[in-house]
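Coming up: chain A.
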Amino acid sequence: MDDRVILRVGAKFLIPFILLFALYVQFHGDYGPGGGFQAGVIFAAAFVLYALVYGLPNAERAMPPRVVYICSALGVVIYAGVGVVTLLKGANFLDYGVLAHDPEHGQHYGILFVELGVLTTVFGVMVTVFYAFAGRGRKDG
Partner candidate 1 sequence: MRLLGLYNYWVVIVLMMVGFYTIIARDNLVKKLIGLSIFQTSVFMLYISMGRIHGGTAPILMEGTDVVYSNPLPHVLILTAIVVGVATTAVGLSLVIRINEAYGTVEEDEIHSQDESL
Partner candidate 2 sequence: MAGVAILLPVVGAFLVLALGKWPNLRETATLVTATSLFAVVYSLLGPVRAGETPSLTLVEVVPGVTLGLEVEPLGLLFALVASFLWIVTSLYAIGYMRGHHEENQTRFFFFFAVSIAGAMGVAFAGNLFTLFAFYEALTLCTFPLVTHHQTDEARKAGRVYLGILLSTSVVFQLLAIIWTWQLAGTVDFVPGGILAGTASAGVLSALLVLYVFGVGKAAVMPFHRWLPAAMVAPTPVSALLHAVAVVKAGVFTVLKVSVYVFGVDLLGSLAATPWLAWAAATTIILASLVAFTKDNLKARLAYSTISQLSYIVLGALLANRWGIIGGGMHIAMHAFGKITLFFAAGAILVAAHEKDISRMRGLGRTMPITFGAFFIGSLSIIGVPPAGGSWSKWFLGLGTLEAGQLGLLAVLMVSSLLSLVYLLEIPVRAFFSAPPADSHHGEGIHEAPWQSLAAIVITATATLALFVWPDAFYDLMTLVVER
């Protein structure tokens, strides 16, 4: 188990950085490559790493399947919800311009929220899918 210790310590050290990096990718998407999708994948990668090192049950305790399941549905709701808000404000669907007084600011907010929706769903789906696959493997193994 000794080699595992190194792994675990390493992982513990790494995971916060991965999460931080994900946030960077999310919010830096406006200026450089990246965005909700990539951030979601990296976010999910952190938990996949956690599960690989600490085992699936521990990962499921840290990030319950129920939560990631809700996340995967929630992201779609957030994305489409932004569109519905713009509708309610009297503009076309997903016309972010009305989200603020200044259309450019509106676009900013809109993109921020929809990217958040993408992040949520992608993170949720990736972890869900990983749990499903890993769960099958465990039962068979």
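In the analysis below, a residue touches a chain if its C-beta (ideal position, glycine included) is under 8 Å from a C-beta of that chain, and two chains touch if they have at least 3 such contacts; residues count from 1.
On the choice of candidates, all candidates are chains of the complex that A comes from, given by their letters.
These numbers were taken from a predicted model, which means no experiment stands behind them.
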Complex partner of chain A (touching, any copy) among 1 or 2: 1
Given the complex, residues on chain A that touch candidate 1 span 31-33, 37, 129, 132-133, 136
